[in-house]
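Only one protein chain is missing; all other protein chains are in place.
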Amino acid sequence: MSESPNALRYGPPDASLAPRYTGIRTFARCPYVTDLSGVDVGIVGVPFDTATSFRPGARFGPEGIRASSALIRPWHPQLSVDVFAGRSVVDSGDIAITPGNAERTLEQVSTGVGRLLRAGVTPIVLGGDHSIVLGELRAHAEQHGPVPLVLLDAHADIWDSYYGERYFHGTPFRRACEEGLIDAERSVLAGMRGPLYAASDLADAEALGFDLIPGPELEGMAPAEYADRVKGRLRGAPAFFSFDIDVIDPAFAPGTGTPEVAGLTPPHALGLVRSLAGIEFLGYDLVEVSPAYDTAGQVTSLLAANVIFEFLALHALRASERDEAP
Amino acid sequence: MSESPNALRYGPPDASLAPRYTGIRTFARCPYVTDLSGVDVGIVGVPFDTATSFRPGARFGPEGIRASSALIRPWHPQLSVDVFAGRSVVDSGDIAITPGNAERTLEQVSTGVGRLLRAGVTPIVLGGDHSIVLGELRAHAEQHGPVPLVLLDAHADIWDSYYGERYFHGTPFRRACEEGLIDAERSVLAGMRGPLYAASDLADAEALGFDLIPGPELEGMAPAEYADRVKGRLRGAPAFFSFDIDVIDPAFAPGTGTPEVAGLTPPHALGLVRSLAGIEFLGYDLVEVSPAYDTAGQVTSLLAANVIFEFLALHALRASERDEAP
Amino acid sequence: MSESPNALRYGPPDASLAPRYTGIRTFARCPYVTDLSGVDVGIVGVPFDTATSFRPGARFGPEGIRASSALIRPWHPQLSVDVFAGRSVVDSGDIAITPGNAERTLEQVSTGVGRLLRAGVTPIVLGGDHSIVLGELRAHAEQHGPVPLVLLDAHADIWDSYYGERYFHGTPFRRACEEGLIDAERSVLAGMRGPLYAASDLADAEALGFDLIPGPELEGMAPAEYADRVKGRLRGAPAFFSFDIDVIDPAFAPGTGTPEVAGLTPPHALGLVRSLAGIEFLGYDLVEVSPAYDTAGQVTSLLAANVIFEFLALHALRASERDEAP
Amino acid sequence: MSESPNALRYGPPDASLAPRYTGIRTFARCPYVTDLSGVDVGIVGVPFDTATSFRPGARFGPEGIRASSALIRPWHPQLSVDVFAGRSVVDSGDIAITPGNAERTLEQVSTGVGRLLRAGVTPIVLGGDHSIVLGELRAHAEQHGPVPLVLLDAHADIWDSYYGERYFHGTPFRRACEEGLIDAERSVLAGMRGPLYAASDLADAEALGFDLIPGPELEGMAPAEYADRVKGRLRGAPAFFSFDIDVIDPAFAPGTGTPEVAGLTPPHALGLVRSLAGIEFLGYDLVEVSPAYDTAGQVTSLLAANVIFEFLALHALRASERDEAP
Amino acid sequence: MSESPNALRYGPPDASLAPRYTGIRTFARCPYVTDLSGVDVGIVGVPFDTATSFRPGARFGPEGIRASSALIRPWHPQLSVDVFAGRSVVDSGDIAITPGNAERTLEQVSTGVGRLLRAGVTPIVLGGDHSIVLGELRAHAEQHGPVPLVLLDAHADIWDSYYGERYFHGTPFRRACEEGLIDAERSVLAGMRGPLYAASDLADAEALGFDLIPGPELEGMAPAEYADRVKGRLRGAPAFFSFDIDVIDPAFAPGTGTPEVAGLTPPHALGLVRSLAGIEFLGYDLVEVSPAYDTAGQVTSLLAANVIFEFLALHALRASERDEAP
Partner (left out) sequence: MSESPNALRYGPPDASLAPRYTGIRTFARCPYVTDLSGVDVGIVGVPFDTATSFRPGARFGPEGIRASSALIRPWHPQLSVDVFAGRSVVDSGDIAITPGNAERTLEQVSTGVGRLLRAGVTPIVLGGDHSIVLGELRAHAEQHGPVPLVLLDAHADIWDSYYGERYFHGTPFRRACEEGLIDAERSVLAGMRGPLYAASDLADAEALGFDLIPGPELEGMAPAEYADRVKGRLRGAPAFFSFDIDVIDPAFAPGTGTPEVAGLTPPHALGLVRSLAGIEFLGYDLVEVSPAYDTAGQVTSLLAANVIFEFLALHALRASERDEAP
């Protein structure tokens, strides 16, 4: 990661001077910066939802998450880290997308994320529906070759096509495998639940080489156990982290497009994310937040903002370790 | 269900036997019938919203309108007609569409509407975003050649493209002109309002041959005056009627994708529709109802169901006239 | 009306001492008083909604109207009257009702309203569905014989029965005629609109002796013209005023059980009520507010509270006139 | 619609051809069929809510559950069964009911369910408030004599009367005992929680012969333990399964009429249902869904649809066992 | 209202006579009484929210809790106590407050609560934002000297100031320490979670002498263990109980001003409260309910009403013990 050039680093303003609900809605009130010099982490939105099989609206996910992120404070008490201190975190705005055209949008996403990666910036992407991850993975693979995937999601998203459409929010990881973007043998997909189309649906994931932990199994799994499983698969390789908000139960995350009942609780899910402290992640995304179906107080967006906070903590801890290495 | 279609005609069940909120939600509780023999009017949904420039969700428009149509009773007191009596009105369900693929969906719409037209059934289409009208117009033009258009809409929908996309909910009438589906010289577009991209936006409509009545002008226009303007353009030709719910003010119709403030009131808008009694319409649609943005009581869907009721009344009156002709 | 016994009169507390949103939610923050001595006007709820043909929930109408009435201030600028000054206005709470049993509830309503009338208290009833008016009319007729009815409503509520049920929110005025409670020849029903079951629906009202002004006619009628029509029918007789909130357009009053599009606007409707200043009313009700279908800010309940404010003003003006008479 | 029932069996259309949100809203997109020949399972609505003690609105429960059931896919991964394969599952629409008249409605329910039972169809009823179960039990008892009851509910519903009303949503199981419809000695009522009227409330259930597991006890009970308890009571007898959605915590199921805090979580509740695999059920119901109090995304209805999915899986497994028996 | 307080004690009316949704909305339908003679427990609202750092609206907390408390029945099955029997419980209405002026409001709260205490009435306060607790503590300390605090809250509320404001909903317990109102050495603060401003935030609580149990630790703590911890601190001293609704997860309590994800579940939280049976509490409050952010069915207010029910049970048990003491 490139150190910021001078003394000044980007981060949120001092919350003791003005209430957190003042100011333009960027993520956690970080500055909106498009010039990437001196930036360590870039939060970027991809407001695209053409490729949804049920309820649309994830195009407003980045707006919703940003609005609810005003409540984020800097210190992570469980991981004992200030997620902004010593790092330069910005909101880079949204990548331009093309509603109605998933293929062109994937190119736009790939270009936009690639620009961050080439500048040495770790991208945290706010979706948008899950189809966009294919664009992200193209950019990552172009830099690093096939990347291991750590996925928390109610659906494995490895179907082949929907109504003839191959680029859809239920198909990105099959496409990614076909395009050689993912190192399936080092990947862990967890949280899949709900009725399926056929018995083969989960078997297909394993046929592609993935390790798959179904939701009911994950529900009974302690964070440390999950971390062992993930680390055992990764074998030290850096990975890509994709978090689909529908892995959470709809009571806690109603604002999503294809909700499945009986999902994870937030304490458990956040614990799973935290348990991965120490792993190097090349990038992250948080997808499928659809604010029109959220509660009056937008609890789904608030939860999503807190998942991003966990991502920032994972990143900060890892960066600290690296800084402290001899 | 499906009574035999010989002597008996299709229509809603007797509301004095069971409350109107009982039963499967078809339009106005009409039978769900896909065999078109013996059918005069077929109400059909097109749950497509890929081609929206702001808020998506019109894919749930047909569901919303059907649910709210349970309140429709048969007798139209102003026009003195029972909209179901002596006619056979059915709900034909939805045309299969392809989310994420506007062009393929247009073909599906054209095929589906064409099937109704060839069976002599007058189609009333429940959108869906406005892009679908291009598919409808292709079917109509195939039967009748270029058709005059009577449009009530906040937007003229004649832009050339959005972000490079040519098949979009803001472009169908330009495409329709290019494809020779519309008789622009006999058409009237009314209700356009709100900020525009450029001064040329409305001029472009006139350049295509349309007669355009801006919203502020329409606001001050009595129904009879509007009817004269429309009849003067049509010069006796049968026409296609497209009603975009956003022609109505967002207070009365909040459940839509690109609301514009300061629209028509329902008494005025319904009066405009009623004023066209006597004109022959080959088909109708009601588009852009997006229930996720509606009120708790779904007033937008209720209003849309009442516009369809007006369509049924126009059709019933016209059919009566024809029946009574010597 | 009996004057309050001593110096003290009941009325709202001084709003300059504590905000209007403090305190138990009685109507307009008037004291909750069940002992009727010294009371001029008693506001009383009837939280009953068993007899609804579409959406239930009017049982929460009294709660909703009381909550929103906190915003009512005392001075009526158009009618130049302080609605509480010199009068004793209380909230008498709710009449006990029996959910699931319309007939027994009617007896309870009749008893409860009769108790107010016998104490010389003018009742203002907060519904509840419209079926309850039959209980009110029984109480009034017991005191005064058949009473003229001034009705603002989207429906004439004179159907004979629903699914075999004779006591229903669409039938009270037919029952009242049959029971000899109403002086139909002096009554005016106004505001009826929307699709009907049959052409005979409105004719039936006239057959019962009512004067009926349909909604579209009322829409174009100035308050003074309406007042003339009502006064011409009443010919000086005191009357009962029933206001069904669904006479208002659903954009302004979405929180109701059987909404009809294209209703009155609030300025017009309030103007109609105000135009009746000078007429003596024996009692009033405001029915069919269903808060579960209202907006986040409960605009329907707020509007209902303002209609009650108009009732209080009509009452105050009439009382002043009487006091000033030689 | 209505394909011929000979070789072909009824079931949902292929979801790969058209999105699940297309088409008329029947349960899980199953065909709407009223001719019962060739039908194994009939899903039927009872849109009745007259008999509610707090919030009404369960009359819209069937509509809500059907709308949300569009997301149901056929394969149950935990129980390894395709719930539609090899069976003929239809949506039979709604049983006509009489709002405002619980007694007559009970007769209508009894007749309607009896018609299914006599045709050899297993009924799955979508409520409506819980009072309707008395009509269901009358039909079942007429066929099979007193039936054991498996109940998951926040309330035991064995009160004697409310405000003098004996047919109410808090009284059906007392009435059923009095009418000899239930085999209380083989029944298990579980999940009761929240403040009670008196200490005797739960004791009364036991006095009637029921085994009652209070909510706090059930909360700590593993599915296998619950299954043992139920099987121990049933002693091999077939039973009736009644699931009141309010057994679930209001965070997961806010759309209900008499919510009680601190209920079951969905993973637990679904696990309890699944644990009963192998038991023969003569019929099922899912009651008290009240969509007006649900979230924007209708999570209560979605959960209810998934409970029905579990019912279908229990039925499919049992049918498979029977088919495979020598 | 106000029956005479001699033999008769105050309590809710008989719910078998009229539905619980009838009547003026006082807490649990208890009588609204301001004359404190013969009163044991006084429930009183403080509708103040000036001192909120994020979402305002807690001024409507008392109204919301009262409305939802209609569902409360008298018998507590876990603690085997009728919370109203043998005690006199009233709703005393709201304390007059001054919006926009936290300091003056604190004086008003202190005066109002002091009036209850001097009359021997145990106060249960419905907030309002948490700043008001300082006024309550002033009144308690004036009577009893520094009081031990039992706090369940997502935030420790011991910051020094916000934007220069010292009287704010994040600062009351620091002010209370400075004013000598709290016996910190006997106090337990539990449930703190979420991102913090700095590592020192929790250490500061301990520096003030508090015992602090962070949320993640509390999450894994059984009620009995929690009770031991509290009792060990109290060492027999009577205490003040403050319950901030945001200690609960936002899925169960979305209607609050500064929600933090991953909070307690209601069964756990209610179990924690119940575990304190036997401890003497001088007073209680329930703060930070903000109905505008609640669900359609107001689940947050319902949960709050149930917490008050637990308070009443704690009080009733303790009173019974005292009555039974020789």
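In order of appearance the chains are A, B, C, D and E, and numbering begins at 1 in each one.
Simple rule for what comes next: a residue touches a chain if its C-beta (ideal position, glycine included) is under 8 Å from a C-beta of that chain, and two chains touch if they have at least 3 such contacts.
Computed from a predicted structure; not experimentally measured.
For the omitted chain, the shown partners it touches in the full complex are A, B, C, E.
For the chain left out of this panel, the touching residue among B:Tyr10, B:Phe48 or B:Tyr162 is B:Tyr162. Of the options B:Pro62, B:Gly127 or B:Pro254, the residue whose C-beta touches the omitted chain is B:Pro254. Only one of E:Trp159, E:Tyr293 or E:Phe311 touches the absent chain when the whole complex is considered: E:Tyr293.
Contact residues of chain B toward the unshown chain are 53-55, 161-163, 193-199, 201-202, 214, 216, 219, 249-252, 254-256, 258-262, 292-295.
Take chain C: the residues that touch the chain left off the picture are 15-21, 70-78, 80, 82-83, 249, 251-252, 265-267, 270, 295-297, 299, 302-303, 306, 309.
Think of the hidden chain as still there; on chain E it touches residues 49-53, 55-57, 59-60, 96, 98-102, 104, 162-165, 167-168, 292-293.
The rule is short, and it goes like this: only the chains that are shown with their structure count from here on.
Among the remaining chains, those touching chain A as well as chain D are B, E. Common partners of chain D and chain E, by the touch rule above, are A, C.
Residue contact pairs shared with A-D exceed half only for one pair among A-B, B-D or D-E, and that pair is D-E.
Taking each chain's centre as the mean of its CA atoms, B is the chain most distant from chain E. Remark: the per-chain Cα centre closest to the mean position of all protein Cα atoms belongs to D. Chain centres here are Cα means. That of chain A falls 39 Å from that of chain E. Residues of chain C found to touch two or more other chains are 53, 55, 59-60, 96, 99, 162-163, 292-293, 296.
Taken chain by chain, the contacts fit none of the simple shapes, being neither an open path, a ring, a star, nor a full set of pairwise contacts.
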